[in-house]
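Removed from the display is one protein chain of the complex; every other protein chain stays in position.
In this document, chain identifiers A and B correspond to the written order of the chains, with residue numbering beginning at 1 in each.
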Amino acid sequence: MSVQADMPVMRRSSRLSRTMLPYLLSLPALLVCIGILIPFGTAVYYSLQRYRMSQPWNRGMNWGENYLNFFTDPDFWNTLQVSLTYAGLTVVLELLLGLGIALLLQKRSRVNNFVSIMLLMPLMTAPALAALMFKLMTNSNFGILSYFMQLAGFQDFRWASSPDTALLTVILVDVWVYTPFIMILLLAGLRSLPTQPFEAAALDGVPRLEQFWRITLPMLSPYILTAALFRLLDSIQQFDIIYAMTQGGPGDKLMVFQVEAYLNFFQSTNVGRSAALLMILWAITYVLSNIFVKNWLRLRERARGEA
Amino acid sequence: MDHMSPLERILRAIALALVVLFFMFPIFWIVLMSLQTNETILRSPPSMAFVPTFKNYAAIIAGRLDSNVASMSIHFMGNLMNSVILSVGSVALALVLGVPAAYAFARHKFKGSEDIAFTLLSFRFAPPLLVLLPLTLYFQSLGLANTYVGLIWVYQLICLPLILWIVRGYFEDISPDIEHAYRIAGHGWFATFRKIALPLAGPGIAAAGLLAFIFAWNNFVFALVLASADKQPVTVGALAFVTASGIQYGQIAAAIVMSIAPTLLLALWAQKYLVEGLSLGAVKG
Partner (left out) sequence: MHEKEKDLISAFLSGGMSRRGLIKRLGALGLTAASAGTLHNLMATQALAAEFDWKKHSGKSIKLLLNKHPYTDAMIANLDAFKELTGMDVTYDVFPEDVYFDKVTAALSSGSSEYDAFMTGAYMTWTYGPAGWIVDHNEWINDPEKTNPMYNWADMLEGVRKSCAWNGVPGGELGSDDAKQWCIPWGYEQNNLTFNKAMLDKAGVAVPTNMSELMEAAAKVQADTDGIYGIGVRGSRSWATIHPGFLSAYSNFGEMDLTNEDGKLSAAMNTAGSKAFHADWVKMIQESGAADWSTHTWYQVGTDLGAGKSAMIFDADILGYFMNGGDNAMAGELAYAGFAANPEAKAPTPNIWIWSLAMTKASKDLDATWYFMQWASGPEHALFGARKMDFVDPVRNSVWEDEMFKEKLNKGYPGYVDMYNASAPGASIKFTPQPLFFDMTTDWAAMLQRMVAKEVPVDEGLDQLAASMNKQLAEAGLR
């Protein structure tokens, strides 16, 4: 398509297009996703029912009962606590580590570029399979990581099998898989920062550490927020790693939302409770991402102001 | 940045070495396992002394595996092909839909723009289980069950929000001045978008596309619930080595290596876009 040929058309409709264009551009994306709303609506309906597939005769609307039951259900509060702890710890650890690695690799060089691509490999390993491999590597007999622990003097380190270290172990796997995600987003962000403020600061003799706190971090913050948001949304919905490593055990130590909802649905076929759990998870993520997005917009404005 | 003290240089090198060790050691170990049979993998203590064999790869590629007890046929190459079709298709569709939308959100503050953008994001955090099971019912009646088209549509849940929100950030970083100048020179909107905005946001689009590709590639619950065996991706395919007569660790390791390879090649190829910030900083200043 030649640009010239387009022009008259564009000109003629320019007033119309100015108002309609953004809608036209964003609508297809919205339409494609809107279909998802129908099953979503169905799930909301299920969450308001007493609905266990193995007892069809008991099925019926019980309105908010599934939700109300959660208030007095210690399992639910445990699930909430474990999910939030897991999400909080993984996101913070991965942000710190990801930012650190991005700073190490910030300088443009062949080696740094190559290393940054190589570091993406954990992310390319499907979490379910990565967890299977980690389960073997932490096996008390054949596991290389257990062997290293023994060499380091920890004779009886039981990784995911012990209630004391299970959370630590799955967080380790999560950090291994997903830190590269944050690293690559922040690296791209770091490298796209304008050079002028840094040059000016250097001329003024501002120490590098202060440059980092006063220029780099504020300007990078929208990127950090985007990365954190996507990690948080995934992390609070963690399933693959935890299910493959411990199925939520030992005891109820790692019963996060998705594992509990999965067991409720696929094993107990308790559709009503499963859907209600997932709706709560959805509400939590909705609120969290709302907060994030608001701040994101604000930080962008500020970052632009400083640039 | 160029005047680091020698001490800092050394500390940085050590830190980087530790980072590489932490992230690459498990990969290295998986590659080693892929060259062994269970007999040497399952030794205690684990050891690196073994005679490498390409049996696992050969078996996967040939589609026949003589396992513990019986020989079984596997369709891993078919799974690999499905992964390629699903991931490429989903990312392509997400780019076609998401990049213009991202541009609209970044450039035009229109009524409801933030709401639409947020709605699109919210699809990302609808727990997959929540929509998947009702979806099986609707897919049956729509005739979308067991089709790539249906799956690619559902994969938009993963790809579209990611692309939209990352690319939007990049568009917002580009100063609108250049586009204005180009428009004033008499060029249309589409030409401006294509000749100026797209190339400038190129690295961001490439990075977002690659990440979306990786997430699509790693997914398995969508295809598992919505499609029959011949449409399953590698993530499901690799589980075939978890057999009643034992877990074939060597084959799983080989399957992981083979499933990482295409993505890695793609990333290496797109390296320049991924990590080069381009000359964006200069434009902005």
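The rule is simple: a contact is a pair of C-beta atoms (placed from the backbone, for glycine too) under 8 Å apart; a residue touches a chain by one contact, two chains touch by 3 or more.
What you are looking at is a predicted structure, and each value in this text was computed from that prediction instead of being measured.
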For the chain that's not shown, point to the residue among A:F142, A:F198, A:Y223 or A:W296 touching it.
A:F142
Tell me which of B:A58, B:M81 or B:L137 is the one touching the absent chain.
B:L137
From the list A:T19, A:Q55 or A:T195, pick the residue that touches the absent chain.
A:Q55
Provide the residue numbers of chain A that touch the chain removed from this figure.
52-56, 58, 135, 138-142, 156, 158-163, 245-252, 263, 265-270
For chain B, enumerate the residues touching the unshown chain of the complex.
37-39, 42-44, 67-70, 72, 132-133, 136-137, 139-140, 145-146, 220, 224-226, 228-230, 232, 236, 239-240, 242-247
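The rule is simple: only the chains that are shown with their structure count from here on.
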Calculate how many whole Å lie between the centre of chain A and the centre of chain B, each centre taken as the average of the chain's C-alpha atoms.
14
Along chain B, where are the residues that touch chain A in the complex?
1, 12, 15-16, 19-20, 22-24, 26-27, 29-30, 33, 41-46, 93, 97-98, 100-101, 103-105, 107-108, 110, 113-114, 116-127, 129-135, 137-138, 153-154, 156-157, 160, 162, 164-166, 169-170, 172-173, 186-191, 195, 203-204, 207, 211, 214, 217-218, 220, 234-235, 238-239, 242, 247, 249, 252-253, 255-256, 259-260, 263-264, 267-268, 271-272, 274-278, 280-282, 284-285
Over in the complex, which chain A residues touch chain B? Could you list them?
3, 6-7, 9-11, 17, 19, 21-23, 25-26, 28-30, 32-33, 35-36, 38-40, 42-43, 46, 100-101, 104-108, 112-130, 132-134, 136-137, 141-144, 147, 150, 176, 179-181, 184-185, 187-188, 190-196, 198, 208, 222-223, 226, 229-230, 233, 237, 257-258, 261-262, 265, 271, 274-275, 278-279, 281-282, 285-286, 289-290, 293, 297, 300, 304, 307
